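All protein chains of the complex are present and in place, except for one that has been dropped.
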């Protein structure tokens, strides 16, 4: 299959940034092509299958590359630079699903009581209140704001249930940034991101990354909290039919709680980003 | 539980009162397999967002909007489904004929074979060699009824029923079925 330019000329995460000791070269896959990440102590390099050197950006704790020639810079997360934040890379988890389904799941709160039971949600607190969604044309990003949900244990640092406020941002077809009430620092937002590396149309690797105000919890606990949450989603993601995300309405039925997902699908379609998507209703 | 009907993937479930239903294994909301759902009373809920469906497949509750009465158009895709003689029968459309009378048998077990349904059928004539099976507790293998279900190319399910008999004989029958599976699969590898 020939890949659409929208997918080729885009940045994707392929490894954690080598801030720690040297790591061996890593073979991985991007959009169905084998690539090699060289972390030999210099600046990280990425080589395509044919030996070509691919463009590289090191940002948000990860090494990003592209099979094509992106005309745009990789999105920024300005709040992530604030002093006092803990930056937490969580490593890659592989999932047998479309990269777009992985992002859509990340944007969804209605599943909390059933999939993240007694952590991010619990019955009978299942209601999704009205929130606001729009495509910010000036930056070409999807934003959902004023999202609120009752959570029994919203974060590793949370004691007991609270109503958490969220903002979701989709600055990239396979990446999303979540801004979330920060229990130890009212007025600030914790940042939790999901960076998805498309291996194939129905196979991906997610690289969760966090920038938190939390100087108490050990690093391993923070990582494991996030991995726990994501692993609860994994068995859902591997069992959605069809595997590819349907972009045309008709096949799946959204409600008001799914406004973010609806906007995300519309935005993908408008950008012509079809890698991992299904266009015609089956 | 998950099953297959022709090329359709199917979710089969039983309500608290014992009613069975078979639906296409895909939630109308976001495509989650309904066979991963949970049953409370007479309804099945999808595991992803908890949409709740009655026995007829109509959506009765969307937990994200507890006050909303879901429109009648939200429903699962139902298949014909019948519970008879301890066997659940499904069909994409209700057939004109009833399932066959199986005689005086009780369900023993279901096994999946890595072999197509024709290969399994072709092997049913073979008599197992039981010369190695010398466990006193096991009696002779009782007469079995085997129902074959195609799960896809090179895969099938065998639902075995046995004439009512002692526990030892049923255990022997279960072991004989495994032997039958091993020989059937070996045949496929040899071919």
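Labels A and B are assigned to the chains in the order they are written; within every chain, residues are numbered from 1.
Following the convention adopted for this analysis, a residue touches a chain if its C-beta (ideal position, glycine included) is under 8 Å from a C-beta of that chain, and two chains touch if they have at least 3 such contacts.
Note that in this section contacts and distances are computed from a predicted model.
One chain of the assembly is not displayed; among "Nitrogen fixation NifU-like protein", "Glutathione S-transferase family protein", "ABC-2 type transporter transmembrane domain-containing protein" or "Acyl-CoA dehydrogenase", its UniProt protein name is "Glutathione S-transferase family protein". The residue touching the chain not shown here, chosen from B:104, B:124 or B:167, is B:167.
Contact with the chain that does not appear here is found for just one residue of A:7, A:92 or A:142, A:92. Across the interface with the omitted chain, chain A contributes residues 16, 89-94, 96, 114-115, 117-118, 123-124, 126, 205, 218-221, 223-225, 227-232, 234-235, 238. The missing chain lies against chain B, touching residues 1-3, 16, 36, 38-41, 43, 45, 47, 52, 66, 108-112, 157, 167, 170-171, 174-175, 178.
Note that in this section only the chains that are shown with their structure count from here on.
One finds 38 Å separating the Cα centroids of chain A and chain B.
Note for the complex: chain B touches chain A at residues 9, 25-26, 28-33, 36, 45, 47-50, 62-66, 68, 74.
Touching chain B in their complex are the following residues of chain A: 108, 110-111, 113-115, 123-124, 126-128, 235-236, 239-242, 246, 251-258, 261.
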